[in-house]
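Here it is, the structure in full.
Omission of a single protein chain aside, the complex is shown with its protein chains in their original locations.
Order of writing sets the chain letters: A and B. Residues in each chain are counted from 1.
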Amino acid sequence: MHASARRGLVAAGLLAPAALVFALLFVWPQLGLFLQSMPAGAPLAQYERFLGDSYYLGVLGNSLLLGLCVTLVTLVLGFPLAFLLARAETRWAGLLLLLTSFPLWVSAVVRSFAWMVLFFRNGVASRLLQSTGLVESNFQLIGTFAGVVIALAQVLLPIMIVTLYAVIRGIDRDLEHAAMSLGASPVVALWLVTIRLARGGILAGSLLVFSLSVSAFATPSLVGGARAHFMAVTIYEQTLELLDWPFAAAIAAILLAISISVALTYGRLLGDAKEQAR
Amino acid sequence: MISLRSPFGWVLRLMAVLTFIYLLGPLFVIVAASFSDTGYLAFPPQGFSLRWYRQALGDVRYLNGFFVSLRLAGTVAVLSLVIGTAAAVALTRFRFPGRALLEAIFLSPLVLPGLVLAVALTLFYAAHPVAPPGLPRLIISHLLVGVPLVLRVMLPVLKRVDPALEEAAQNLGAPPLQAFFLVTLPALKPGLFAAAALAFIFSFDEVEMALFLGSARDAPLTVVLYGAAQMQMDPTVAAVSAMLILLALILMVAQQAYANR
């Protein structure tokens, strides 16, 4: 056999298992999901039901708002830490980065449970709030929107930090030196040079966290409790509790559409960010 | 370098320290609370006792869940490693049209919501029962994320290995397959370990697909924990969580130690 033909066969053989996994478990089920969301006769009925019901629109709005809040919190908290880690010259920096990403090794269920411990009526965080007198004496953070934001932001923070860290590392620190030698104060140098150059990466990290928060399940359902009106929790209820599969498929398709559009933008931005950092 | 001695530097530092506490504090809280001698979850812990650990280790649901998770994650890690590495080799060592696109497509399950994947798979298996329900179904479903995870680690590792190494081995008389196993594979070892660890920990920690596709008899630990956490604030859950945190710590340290060897 011709050598190049043989090489082609080898490549195809190596790719085949992954392609099979992908086609069988991804392409086919996702297509099935769309098909099931559009039953014959009334293809758009399930979507009309979702978009025409103020309750479900509220769920969608809730999830989008959650995404927005979590993204903001992780960005504001993540940037200073990522910046310091990226610019630190000690050998502790590596260890600190490792500790920062450690929560990613722990299940979201465990991490959400930790927040439940802090948030329930007698938990430290809830009692702290009760003692300020701003809330009622039997107030608990469990089941509140704020509670879900706090917990989910902590769950997703490592992802934001790791993304930002990589981008900031890619920016030549001499650029900050140059700006300061030309008379910029540290704050101005950070604003005009580092943040400006890291813009693509900041956006990319934000989109990733946004996409993950909008579709998050474990944390909203555990910390949000019975009143957690979020997209993923609703899909879960429709699929496993109400067994309304066409409707569940339609909601999942809407969530998928949001994620795909965010992912496409994300991919483009990350490419641009790499281009800029060069 | 922006001086850390300046007032601005101090503000940055303070924020970083608070963020660090926010990030790791809850894990600390749960470990501390698991040692509490009270019948309810208390932080700061009151007294010291190991009774919740005894209770957790005596509970069949947790024990069973742990071994199911271990089997699940172990199988997923091995299968993902083999399938993902093979694909990564094909994507880096062979030239063919559409290679970059194929790479992007293969990685795409990583940026899509786990819950949507889980729902789609649930509907899919209902119509096409290609695998027996329970653990086998969950294992092959986890490959959908495990394989891309391995690919994401192995692609850059393979791109860094000098292709001339394999050529040199062939030039010295090793047939292609032997050249790969004698020369390229040893150079990939740290990457392989990291990739397997990542796939393992994903599968061990994953809850969405496990909830949708697992059976009650073969419930992985995350599903048992999820159910228990919803029911009541049980200190046993804290003890199990603390053990899982310890396991994650051991895995991470082992992976680092291996990578820095």
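The definition used in the following text is that contacts are C-beta pairs under 8 Å (C-beta built on N, C-alpha and C of every residue); 3 or more make two chains touch, one makes a residue touch a chain.
Definition applied: contacts and distances are computed from a predicted model.
Q: One chain of this complex is not shown here; going by its UniProt record, which of these names is it: "ABC-type polar-amino-acid transporter", "NADH-quinone oxidoreductase subunit I", "Putative spermidine/putrescine transport system ATP-binding protein" or "Phenylacetate-CoA oxygenase subunit PaaC"?
A: Result for the unshown chain: "Putative spermidine/putrescine transport system ATP-binding protein".
Q: Among B:A179, B:I201 or B:A228, exactly one should touch the missing chain; which is it?
A: For the chain that is not drawn, the touching residue is B:A179.
Q: What residue numbers in chain B mark contact with the hidden partner chain?
A: For chain B, the residues touching the absent chain are 162, 164-165, 167-176, 178-179, 182-183, 186-187.
To be clear about the criterion, only the chains that are shown with their structure count from here on.
Q: Rounded to the nearest whole Å, what is the centre-to-centre distance of chain A and chain B, using the mean of the C-alpha atoms as each centre?
A: 17
Q: Which positions of chain A touch chain B when the two form their complex?
A: Contact set of chain A toward chain B: 7-8, 10-12, 14-15, 17-19, 21-22, 24-26, 28-30, 32-33, 36, 77-78, 80-81, 83-84, 87, 89, 96, 98-100, 102-103, 105-118, 120, 122-124, 154, 157-158, 173, 176-177, 180, 185-187, 189-190, 208, 211-212, 214-215, 217-218, 221-222, 232, 235-236, 239-240, 245, 248-249, 252, 255-256, 259-260, 263, 266-267.
Q: What residues on chain B touch chain A, complex-wise?
A: Result: residues 1-3, 6, 8-9, 12-13, 15-16, 18-20, 22-24, 26-27, 29-30, 33, 40-44, 82-84, 86-87, 89-91, 93-94, 96, 102, 104-106, 108-109, 111-117, 119-124, 126-127, 130, 140-141, 143-144, 147, 151, 201, 204-208, 211-212, 222, 225-226, 229-230, 233, 237-238, 241, 244-245, 248-249, 251-252, 256 of chain B touch chain A.
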